[in-house]
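Note that this is a trimmed complex: some chains were dropped, and none of the rest were shifted.
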Amino acid sequence: MVGGGKDAFIGAVHRHAAALDGRYQLVAGALSSTPERSRASGAALGLPPERSYGTWEELLAGERDREDGAEVISIVTPNHMHFPVALGAVQAGFHVVCDKPLVHTMSQAQELEAAVQAAGNVFAVTYNYSGYPLVRQAREMVRGGQLGDIRKVIVEYHQGWLATEQHGKQADWRTDPSRSGPAGALGDIGTHAEQLVSFVTGLHLQEVAAELTRFVPGRALDDDASMLLRFGGGARGLLTVSQIEIGRENDLRLSVFGTQGSLSWRQENPNVLVYDRLDAPRQLLTRGGPGLGTAAQQATRLPSGHPEAFIEAFANIYTGVADDIWARRSGESSEVLYPTIRDGVQGVAFMERVLTSAQEGGRWTAF
Amino acid sequence: MVGGGKDAFIGAVHRHAAALDGRYQLVAGALSSTPERSRASGAALGLPPERSYGTWEELLAGERDREDGAEVISIVTPNHMHFPVALGAVQAGFHVVCDKPLVHTMSQAQELEAAVQAAGNVFAVTYNYSGYPLVRQAREMVRGGQLGDIRKVIVEYHQGWLATEQHGKQADWRTDPSRSGPAGALGDIGTHAEQLVSFVTGLHLQEVAAELTRFVPGRALDDDASMLLRFGGGARGLLTVSQIEIGRENDLRLSVFGTQGSLSWRQENPNVLVYDRLDAPRQLLTRGGPGLGTAAQQATRLPSGHPEAFIEAFANIYTGVADDIWARRSGESSEVLYPTIRDGVQGVAFMERVLTSAQEGGRWTAF
């Protein structure tokens, strides 16, 4: 693991997610931005001193040379470190699980994608919401035609934790362009929203007309973004994300409307999928309940009514990566449901087009 | 009453709403578009034959000449008849309650507004959602500064009943430009959404960037509209309305986010107002419950937990009109909370700007 030391949020999530199904062991880390803090964090997590590295370069070199070296590198640093660490890990022959957004620019994204293709290893990007069983159910239903042709998609991601000038580790780097990249809320959560739409519907985004806003005085990056979307095939969409909506916690919602039916899902109540059909009563599909397809069933650990949540969904990404690594070893092919370098590149393209549209006064901007 | 005969939807609502508080009596009608059907509908409603008129012109003339003539004319026709009937009623000295959208064009709107100002009578437009007690509570809180400065507004109006090529009286005229006017869903429900934002926040809409869509093949008017909004003072907004979202019934929602707090309200669950403050647990304000201001209390008939709903809110508009007429008679002034000709004109302006923006490729269009 690179990043994820003391006071980090997402590093601990990755560790829980990797541990849940017993498919991973944390064997080495370069957990912070200074060697001292890295080693202290490693000790706190019980890593042996010789595998608690001071820097990520040392980690890659050290683990590559061990017979029992790490097989998968988890990258959970602030965004600006994704590119060098990921590129290094890929080139050193590791499988990689990298947090989102992938990198800052399209040129970085393309360079990294080329390296991944050259290396031929697994590269997952933790768009973790695609790991929820009912998100996978939605995907199976939409792609199987149960909604008919898709007409409209609404995706929202509401947060409020940056409504004031926050201080603290999480807020600081996310509002600092040198570490967060060119986008604020757009990059942090807008890319999740975009990937969720793409994962579920398979629609291709063709044009976007966007408005980015910085509501908190003095903030260097957008903390709110709204945009109209046009997809291939005539579907239309709406995406809004915010980190200044007081009272909203982590309220990611998706609604997909087709000619035959529609679906709605909310991350904060993730064990229910609302399914409407033409001229029929609303149905509530529940994780583990009747009426679900194989994708949801395979991503489910517990019977219905025993809720699963964020870590379990996140673990589905990690376990999917483990399955794929094992399948590759035995020469089998497996359906890959975890987000890959492709999703990561698409997320960077999305950020760039949205930034362009917003800078040009909301002009419809093509992909 | 003009319009509202057999098979009409909104006419019956107006009659229930006017009856609820015992402040109105239905005394005369020209209830349909042909004299025969008008008189048949009047008979069915128990009107005396001499006051069950064949045409609206006869009604205005007949009632003006009676000593016990009607005092208030309710106009509940399809949209294209609003202008001539309203103008006639105003010029004949009646108070008027007219359905929305007010008229088809700004020139009609301005002519009508001038006539209303000249006559000096009451002219209400039934933007009925502003009659809900908790909508009035939201208005009082926002305008009293409880949310701080408003940053963002999201208003949504989701319906699905026009998802297919419907036939039937309600669907037919609403999708026919000659009767519905230049806008479809935008005029029918988009104007409700716009007025709700204006009523609650008092923000002035300055620019709009819009996308209108006709999803159902062969439809002559938009059945879906989404747009980005810019308000005076730097607030931003998002408005989406649709009549093709399968499974959505009459799902009007408003969220208002300020620097100190936020509010959310849903028409389908109208007795709860969600109130969030910075760093404090969410509060649920309930109609009739603790913590409400005078506006909500005055619009409330029943104790908390005894739900009030659509007709009761609609009745608050009618009763507000009755109160105002009585206040004017006794030379008193009363706070007017019911929507007036001003709201009606603003709605027509809104339609025009949105149509312009959409026709010009989503260009930001100023008010």
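By written order: A and B. Residues from 1 in each chain.
Basically, a residue touches a chain if its C-beta (ideal position, glycine included) is under 8 Å from a C-beta of that chain, and two chains touch if they have at least 3 such contacts.
These numbers were taken from a predicted model, which means no experiment stands behind them.
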> Looking at 2 placed copies, how big is the full complex in copies?
Replying inline: 4
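Keep this in mind: only the chains that are shown with their structure count from here on.
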> Roughly how many whole angstrom separate the Cα centroids of chain A and chain B?
Replying inline: 42
>> Touching residues of chain B toward chain A in the complex: what are they?
In response: 151-152, 154, 160, 163-164, 209, 211, 213, 215, 224, 226-228, 230, 236, 238, 240, 242, 244-248, 255, 257-262, 274, 276-278, 282, 361-362, 364
